[in-house]
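One protein chain omitted, others in place.
To keep things simple, chains are lettered A and B as they appear, and every chain counts its residues starting from 1.
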Amino acid sequence: MYVAVKGGEKAIEASHSLLDSARRGDPSVPELSTRQISEQLSLAVDRVMAEGSLYDRELAALAIKQAQGDLIEAVFLLRAYRTTLPRLGNSEPIDTGRMAIQRRISATFKDIPGGQILGPTYDYTHRLLDFRLAGEGGSGGEGSAPEEGRGPPPDEAVPRIVDLLGREGLIEEEAASETAEAPPADITREPLRFPADRDARLQALARGDEGFLLALGYSSQRGFSNNHPFAGEIRYGAVAVEIMPEELGFAVEIGEIEVTEVQMVNQFKGSSAAPPQFTRGYGLVFGHQERKAMSMALVDRALRCRELDEAAVAPAQDEEFVLYHSDNVEASGFVQHLKLPHYVDFQSELELLRKLRAEFEAPSAEAAE
Amino acid sequence: MHDIAVELAPPAPLDPATAAACLTLLDFETPVWLDTAADSDEVRAWLRFHCGCPLAADAGAARFAVLAAPAAMPALACFQLGSEAYPDESATLIAQVASLETGEAVALSGPGIEERRDFRPAGVAEGFWKQRRELEALFPQGVDLVFASGASLAAVPRSTQVRF
Partner (left out) sequence: MVEDGYNFAYLDEQTKRMIRRAILKAVAIPGYQVPFGSREMPLPFGWGTGGIQVTASIIGPDDTLKVIDQGADDTVNAVSIRKFFARTAGVETTERTEAATIVQTRHRIPETPLGAGQILVYQVPIPEPLRWLEPRETETRKMHALQEYGPMHVRLYEDIAHFGHIATSYDYPVRVNGRYLMRPSPIPKFDNPKMDRSPALQLFGAGREKRIYAIPPHTEVRSLDFDDHPFEVQKWADVCAFCGSGDSFLDEIVTDDRGGRMFVCSDTDYCSRRREAGCTGPAMQAAGPGEA
């Protein structure tokens, strides 16, 4: 008669083996390799690396495969793995001015030193389903990529557009953080504190959920906050990562990562202390993720309201709201924990509600007599 | 009071219990201040090697302090007491004493103690318990004390009331 939630252990084992077969799908279809994922679903890999805070294409591809393509689940897998990695040291700041550029555009100037480089982008594709891709071997791209449209040769520094504005004093100087001497904040080791400094905010945004930042950035363009942004520059390519071993005393390159960097230029009226000038919003994300980097730059600018003496009235300007809710691993866990049993609390509420109902109905029963 | 069952051979003047507390609690995130008695090249090298902890030049900047001669220690109020909003950002002092059982008794009560118990560390500074008692008024701000002797440890957190 009474079936309690006994046998949890067996149920879990059975669930896991069902999961394995659901993941594999029809066994007559060849199994995906992680190499195929990292090569052919590379933008999914980029997103998982960015929100997972771990730059490793192969592990991200494995996480995507293991999660059946559920990217937030894949981010979670990568984050849990990241916990187990010892920290061997901190890198030197990357220099995006020396990026091996694959794509670089500016919406503020028609022509720019180093040139506009369209690179690979969906921007001007017509969003027509390409049925050639449905068949095998029709994917195109088998030939070598054209030379035209490629970036300048690597090792050639390409100046950043906002730095050009800076020379004229038309854009605020990038103020060094007050704690410039201290190492940058790391919210994975010290929990966020409010008010948060910009380094901690940028880290939270870089790890934040793309969808959440997209919606917030969008809201800031629609009048919820006071952003009037121009895409000063968007660049994507590979940069060198260097570390400075104590015993050597000079930096050595340990590898390359691909990043997307966005510099938004925003209007600013000026204040009693500062002349009118442009202000900055900054986005930097692993891999090729322009939507995320642009959203990040919009939200970064919105969150700078306190520093720029603007009234914080919109959700995107609300530091606690934005930073406490941007992490999809935290959000997903807590939303989904509602699936866990809550019998005890529910029983307590049920008991209380019955008591309150009884008291509510009792006087009216008396009155009817 | 706890005895530890670990074989440790720390450099003089550290006792095994003092060393065990350091190994359990200290690392590169915790600046440590050493009192003059503890501040030797051997102790510095041992702490750096085993704990990787930075050494603080100033007692007021340390998260932990190792006091090998607490009789000569600076005033308790010199250490970080935390703030009203973040009382946890306060120092923990590891005080190595000659004995935990032969000094003059003080009576302890408060959280963690069923009724009241006597505690007899030998060799604390003159007026130490008076200073400690004055800090009670600042609760939740304060410092937390770990007494070590030989292979024994005892802790007196800031919530403990001291009477003598």
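We take it that a residue touches a chain if its C-beta (ideal position, glycine included) is under 8 Å from a C-beta of that chain, and two chains touch if they have at least 3 such contacts.
Since we're looking at a predicted model, the values are computed, not measured.
For the options A:28, A:83, A:125 or A:272, the residue in contact with the chain missing from this view is A:83. Contact with the omitted chain, checked across A:95, A:190 or A:309, is made by A:190.
When you scan B:55, B:71, B:98 or B:113 for touch with the missing chain, the hit is B:113.
Not every partner is drawn; the one left out touches subunit A at residues 1-2, 4-9, 11-12, 76, 79-80, 82-84, 86, 188-195, 320, 324, 329-330, 332-337, 340-345, 347-352, 355-356, 359.
What subunit B contributes to its contact with the hidden chain is residues 24-30, 83-88, 90, 92, 110-114, 139-140, 142, 144, 157-159.
We take it that only the chains that are shown with their structure count from here on.
Distance between subunit A and subunit B, defined via averaged C-alpha coordinates, is recorded as 44 Å.
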